[in-house]
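Omission of a single protein chain aside, the complex is shown with its protein chains in their original locations.
Letters A and B name the chains as they come in the text, with residue numbers starting at 1 for each one.
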Amino acid sequence: MRIACSRSGRVYLALGIGVLVILCIPGASLYYEASGGRACARCHEIWQLYADWHTSAHRNIKCTECHGHVFTLDAGFHLNNMRRVFTHLQGDARERVRIRERDIPKIMANCQRCHQQEYADWQAGPHGVSYRDIFLDKTFNQKNILMDDCLRCHGMHFEGSIRELVQPITTTGPWSLRDRSLADHPVIPCLTCHQIHKEGVPLQRSRLGVRASGPEQEIMLPSLALFDRREMESVAVSRLSLLEMKDGNRLVKTSSDPRQALCYQCHAPRATQQVGSGDDRTPTGVHEGLSCLACHLKHGQLTRASCATCHPRLSNCGLDVEKMDTTFRSPKSPHDIHFVKCEDCHAKGVPKKAHREVHFPTSANAPVKPLHSDRLRSSEELSRAKMLSGVNAASVTNIQEEETEVTILRRPECYNLTLRGKRPNGVSTDHMPRPLAHVQNKSTIDVFVDKKTADGNTARSSALAQIRSAR
Amino acid sequence: MAAKNVNAVVIGAGAGGGIVAKELAEAGLTVLLLERGKWNTPFDDLKDDLRNQRVSVLGAPFGPDDERNPRVVVDAPGRERIVLPSDSEMEYNNNAACVGGGTVSYGAMAWRYMEQDFRMRSTYGSVEGSTLDDWPISYQDLEPYYEKAEWEIGVSGDDSNNIFRAPRKRPLPMPPLPPNREYTILKPAAQRLGFHPFDIPMLRNSVPYGGRVPCMRCRWCVGFACEVNAKNGTQNTVIPKALVTGNCELKTDCMTKEILTDARGRATGVAYYDENDHLQEQTVDIVVVSCGANESARLLLNSKSSLFPNGLGNRYDWVGRNLQGHAYTGACGLFDFEVYDDIGPGASIAICDFNHGNPGLVSGGMLANEFIRLPIEFVGQDQPVVKDWGREHKDFMRQWFKRSIVVYGPVQEMPVFDARVQVDPVVKDHWGIPVCRLSGRRHTNDIHVAEFLSTKAEEWLKEAGAIKTWPQLPDSRLSGGQHQAGTCRMGNDPKTSVVNKDCQVHDVDNLFVIDASVHVTNGGFNPVLTIMANAYRASDILVRNWKGTKFR
Partner (left out) sequence: MKVKNRLKRREFMWLAASAVAIGSSISCGEVVSPWRSLTTDEADSLASLCNQIIPEDQDLGAASADVVNYIDVQLSSRLKRMKKVYRSGIAQLNDLSFERYGKKFISLSDQQQVEFLTAIDRDKAWKETTLHKFFRIVVDHTMQGFYGDPRHGGNRNRASWAMLNLPYPPIRGRFHGDANATNNSKVS
C-alpha cells in the first residue's frame, strides 16, 4: 500500500508517529504511578498482592523500590507494563502473577540491598548453589538420570521440565543447559523459603514455645514460606506439616519447632517416615529432639559454632568437640551429630549418672484410653507437658471432644498425660492445629498423669497441676 | 513433498508403537515414528487435580486437545452428539495423545491375560449377540514376549499367590512395593473368604531399575505423569533406546491423514500433516499402524482408493467392528476407622478368583483396590448415603474421605459386531480429516457379570470391616475410552478378521496393525502388558521376515 505523499511529508509523518510512540511508552507506567498503585490494585490481577504488601513487613517500602520507577529508561519495564494493560483489556490476564525464573536475580538484588548479611551467609552456604553446580555435576549425573522431581527442590522457579533445562537426559553426557544464561542463577533463591508479599497479620513476631534453639529464643519471621512448585506459589510455614518420625517401630522424639517444616519439605524422609531414609536428617541418639535450627544457621546452614553452645570446648575426656568429625558428609563418621549415641564415644560403657526420678503425686487407678494413630503436634502443650512432668518428649495424640491426650515418651516407660478441658464452641481452627486451638482458648487446664505400674495397670495422678493457657 | 524413503513408518508412539519402533530400529531398519501429540512432561500438568487424565474438567493434558479433535457418538436411540476429549464421557475420556501414549499417565497395572482369555469361544461356546471368538494365537505363543516386556520395561509385584495365573517361566524382575494400609486390611479379609489375594504386578519401579529410581509413593498417580520417572512407559524406556540407535526419527505434532497405496494394492507411504499443518508425504517400505483401537480403525477407513473403496483392510466390513473397552464394576465401602494412609499408588492387592468359571456367566474380571483418591475424586463417588450437596455432604466428606475403600475391576466384555468405529460423513477435525463416529452398546452379559462382580466386591469389603457398602455399576453405553480394543481383529480367516496372526493386514502385505485393535477379546484385565507383549512378538516376526530394503 502506498500513500501518495511527498518525501518530506513522509519523514515528518514517521517522526510524528515516532515521537508519539516514545511518549506513549510510559503511559501505562504513568497511569499506575499516578495513583500510587491503587488504581491497578482495584483490578483483579494484582489486588491480592497489593493487599498482602500492605500488611507485610515491607509495607513502608514503596512498590517502586523493587518494581522499578516510572522515570526509568529501561524500555523493558515500560513494555511490560503495557503488555499488562493489553492483556487486561483483552480479558485474558493470568489468574495469578507468577515470578519468572529470569527475574529472580533482579528480585534477589533487591533483597540484597537491605539484607546484606543474610545474603552473604546464604551465598557462602550450601543453599547458595547455582544451576551449573546442581545440574551439570558429572559424578551425580553419571549415576542418576535427571528427572522432573529434581526441580521440586532445586530450580523450583524454572518454567519447564527437566528436558527443557538440561540435555541430554542420560547418564553418559556431556551435559549442558539449554539456556546457558541460567548457569549462574541460584537454584535455591531467597524466594524458596520467603514470600515477600506475605499473607497474614502485619509484623507479627511470635515467640516460639520451644526451647532448644541455641543460645537464645528464636523469633519466627512471618515471611517464612515454601515455594511449592506444584502450585507455583508459596505456602506459609504455619500451613506446612511436620511428620511423626520413626526409628524402626519407635516413635522418634522430634522438636516441634514449626520452622523445621520448611527443611522437611526437601530434606524429607521416604513415605515410610523412617529417620535417615531418603534425604532425612532427623537427629537421633544424643541429639534427638533438637530442631534443625538449633545448630544450623538460618541462611548459611553453618553449624560449627553451635556445638560450643551446649558442650564445653574440652570435654571431661579431653576431646575437642570443635575438631570432631561431626559432619554428615562422611557416612562413616562415628560422630555424625545426627545419630551419634553415647556408646559411640564411650565404647567401654557409659559412665553412670545420677538418675533423676520423676515424682508424681498420689496415684489413683483409672483406665487409659488406647492411643490413637492420628497424631498432631503442638509446641505449647509439649513444652508445658515437659516442664510439668520433667520428662523429655511428647506428642499429642487422640483429640477427643472433651480432652486431649498427650503421650510422653520416656524409655523404658510410657506415660499418658491428659490435658483436660472443654472444647469451646466456635473456635476458629483455621490457622493452627486443633489441639493448640483448644488449649489456647482455655484459661486453665487440668493435667493428669497416667503412669504404667509394674503390674501393667495404670496409675493416674490425682493432684492436678493447673496450667495457665498459652495466652 | 516427498522425504527420503525410510524402511518403516510407525504411526503412534504409544504402548505398541514405541516398542515396534525400538525393535525395528535395533534390527537396523530406518524408522520414522509419527506421533500426533507432543513429548509431554510432568510440567505440562504439575499434578493438577482438575486437569489430568482422570479428572479432565479443565482439560486433558496428555490427551488430544479439545479444539482440534472432536468425535461423533451415536447413542442408543440414534441421536448424534459431538464429544470432546475432555468431556467426562465414557466415549472419549482417558484417551491419550503424546509420546508414550497412555503409558505416560496410566495406573500401570501389568497383567498377563489368562490362558482361557485367548480361547474364549472354545471355553464358553458362541454367545448370542456377540462375535466371541478364539485368538489365532495362544498364551504359549505370547509367553516369551510377556516375559520380555516385563523385564525390558520393568514390572514390580508378586503374583505367586495367584493360583489362577497362566504359567510363567521367570518371576517378575522387581518385588512389590511395601504394602499400604488398604492392603493390610483387605488381604486377611480375602483369605478368610477363601479368595487368593496377591500383589498386583505394576509397570512401576519398586527398587532402582533401568537406571531410574523407585516410586516415591506420592498422592498423584493414575492420570498424572510421574515426576520421579518410576512409572515405566514407552516414553522413558524403549523410545529413548530407539532414538539412541540413530535409526529412528521421532516426529511429534504430526497427524497422519492416510496411508497411500499403489495400483497393485501395496502401501507406498503415508500422508501426514506436520507441526505446521503442512501436508507431507513419506515413502516407505512398510507401514505400522499403532494409533489405538479408535484411531487405527479411523486411519484405515480414511485410507480409501479405487482398489480399497471402503478403506484399507475393509473388504469384508470388519474394520472398526467389535470395539471393546472394559465395563468397570465394583463397590465402595465405608469403615469406622481410618484406612487412608496417603501412600500411593494405592492399588496394591487383587484377586483373580472371578475371571472365569462364574456360574451361569460368560467370563468375569479381576478385582483390585482402587488407586489413591484425591478429594475431588471422592466427591464424584456415586454414593447413596446422603444427597450430594449441602451440610450433610460436607459432613460426609469429613467423615468418610479417609475411611473408604473402593474395590474395582474390569469386566471382560463380549465383542459386539455393531459396537463400532466408523468415519463420520460430515464432521471433520482441524485438518479436515473425517472423525471417528462411535455407535453401538455393550452386550447384556457385561452388565450381568458386572452385577455379579460387584456383589463379590461388597462381600470382600464387608469381610474387611466395612460398615456400609454399595455397588458401583456400569451402564450399557459403549466403551471407547481407556482400554479400547478389538477394531482390527486378528484371525486366520480374511472374511472374519482384519489382520492375520502376524498382525499383517490380510489384503496388504506391507501394512501392519500393532496395538490393542488386534485383540480378539480384551481379557478381564488392563490390557497394556498384552499390547506390549504382542508388539514384541509382531516385531520379532516382522524383523525375521525382513529381507533387505524391500519387504518380501
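Here is the rule we use: a residue touches a chain if its C-beta (ideal position, glycine included) is under 8 Å from a C-beta of that chain, and two chains touch if they have at least 3 such contacts.
Predicted model only: the values in this text are computed from it and were never measured.
In terms of the touch definition stated at the top, the absent chain reaches A, B within the entire complex. The hidden chain makes contact, of the residues B:M120, B:I200, B:C218 or B:A466, with B:C218. Only one of B:I137, B:V244, B:V379 or B:I447 touches the absent chain when the whole complex is considered: B:V379. Across the entire complex, the residue among A:Q116, A:S241 or A:T309 in touch with the chain not shown is A:S241. Screening A:T55, A:S130, A:S176 or A:S277 for touch with the missing chain picks out A:S277. For subunit B, the residues in touch with the chain missing from this view are 48-50, 57-59, 151, 173-174, 207-214, 216-219, 228, 342, 374-376, 379, 387-391, 393-394, 397-398, 401-402.
Annotation for subunit A: contacts to the undisplayed chain at residues 20-21, 23-25, 27-28, 30-31, 35, 39, 42-44, 47, 79, 82-83, 85-86, 89, 91-92, 95-96, 102, 143-145, 149, 159-160, 164, 171, 178-179, 199, 226, 228, 230-233, 235, 239-241, 243, 264-265, 267-271, 277-280, 374, 426, 429-430.
Please note the rule applied: only the chains that are shown with their structure count from here on.
With centres set at the average Cα position, the gap from subunit A to subunit B is 42 Å. Subunit A makes touch with subunit B in their complex at residues 144-145, 147-149, 152, 159-164, 170-171, 229-232, 270-272, 373-374.
Within the complex, the subunit B residues that touch subunit A are 39, 41-44, 46-47, 178, 211-213, 216-217, 225, 227-229, 240, 338, 343.
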